[in-house]
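In this view, the complex is presented without one of its protein chains, the others remaining in place.
For chain A:
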Amino acid sequence: MTPDALIYDAIRTPRGRGKPGGALHEIKPIQLVAGLMQRLVERNPMETSAVDDVVLGCVSAIGDQGGDIAKIASLYAGWDTDIAGVTLNRFCASGAEAVNLAAMKVRSGWEDLVVAGGFESMSRVPILSDGGPWALDPETNDRTGFVPQGVGADLIATLAGFDREAVDAFAVASHRKAAAAWDRGGFDQSVVPVVDSNGEAVLARDETVRADCSMAGLSGLKPSFAAMGASGFDDVVRSRYPEVERVEHVHHAGNSSGLADGAALLLVGNETQAKRWGWTPRGRVVSTAVVGSEPTIMLTGPAPAATKALKRAGLSARDIDLWEVNEAFASVVMRFQRELDVDPDRVNVNGGAIAMGHPLGATGAMLIGTVLDELAARNQRYGLVAMCVGGGMGIATIVERLGD
């Protein structure tokens, strides 16, 4: 019988502002990961040699984040040298992909216990600093119709008719929900404060949440992608979307995901781990999916990925109690809600990356933990995590809460 992929724990750091001066900027990425590894063992006593593999997502895996940190962090953390480690990159879905892959490893029966998650210190290793032909090789860039994600997000808004007010309202709600969740302790179960080697607190709460975020405040922000669009990217769009007279540039720093630093880890294993270590599974990975989607608009993958995962699980959208759709940009989630006809009140109930930031390689793993926490708090069953992904991809993970 196929083993279940059970989630025994899911923890994350708070998210720091992903720029120099952000609270986590002074913490090395390997420390973010190793700190969580240590905490994971404290929360879930075990011999670390039982772990088969550490699978971590990271988008810009160079410099401080280079060289397969998944392995090196487990050495740094003092874990058993028998454990392997792999760092992977599926752009913004890297953290989710790590969890999905861990689930597959366990469900295949070839591994028993896997630590999965992701990390990104965007303040130290900025987005795009790993180069790559998609943007930086002119032939590839031209052939694939590269445009920056923000222009794609603006195109989504244009096609759907989401105006500036609508996307701003979405952003205000994200902050409001995140602030409320923090206030009622909604993240206490999973967020592990970052402390330094002297034991001094570095960051205990997500740094960028603003309870006082308002429409009036956002209205002063200038569109972030209008100049990029005007320099030629809008014309790349035009060649793929001739029905669009002009791209309405509605996204800005306030209604797009923030640059962030952070890490997340999940403990994924088969049923025998529960008996072996006396653990109680918190959830089960029901199904996973990845899809490709049109690359110029780029960010329309969440709905088809979710649909694919639902089909694989034999579920329908009505069976899903809570949705976490990564708030890369407001329009991405708004389009998703419309495409799957989902009640907005069940989407990102504790806010999202617009309020808390999007540490690229970590976010997917964070969202899986967040939805498990909230399913438990509400005593509900199914959660679906979906994300848009660079290059035109989508990813989804369906989890079922276990326990009482």
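Basically, contacts are C-beta pairs under 8 Å (C-beta built on N, C-alpha and C of every residue); 3 or more make two chains touch, one makes a residue touch a chain; residues count from 1.
Just so we're on the same page, contacts and distances are computed from a predicted model.
For the chain that does not appear here, its UniProt entry gives the protein name "3-hydroxyacyl-CoA dehydrogenase", which is one of "Acetolactate synthase, small subunit", "Extracellular solute-binding protein", "Protein translocase subunit SecD" or "3-hydroxyacyl-CoA dehydrogenase". Touch with the chain that is not drawn comes from one residue among A:L56, A:V236 or A:L402, which is A:V236.
Checked against the full complex, the candidates A:I72, A:A135 or A:A274 give a single residue touching the omitted chain, namely A:A135.
In the complete complex, the residue from A:V147, A:C213 or A:M393 that touches the missing chain is A:V147.
Counting the whole complex, the residues of chain A in touch with the unshown chain are 128-129, 131, 135-139, 141-142, 146-148, 228, 231-233, 235-236, 238-239, 242-246.
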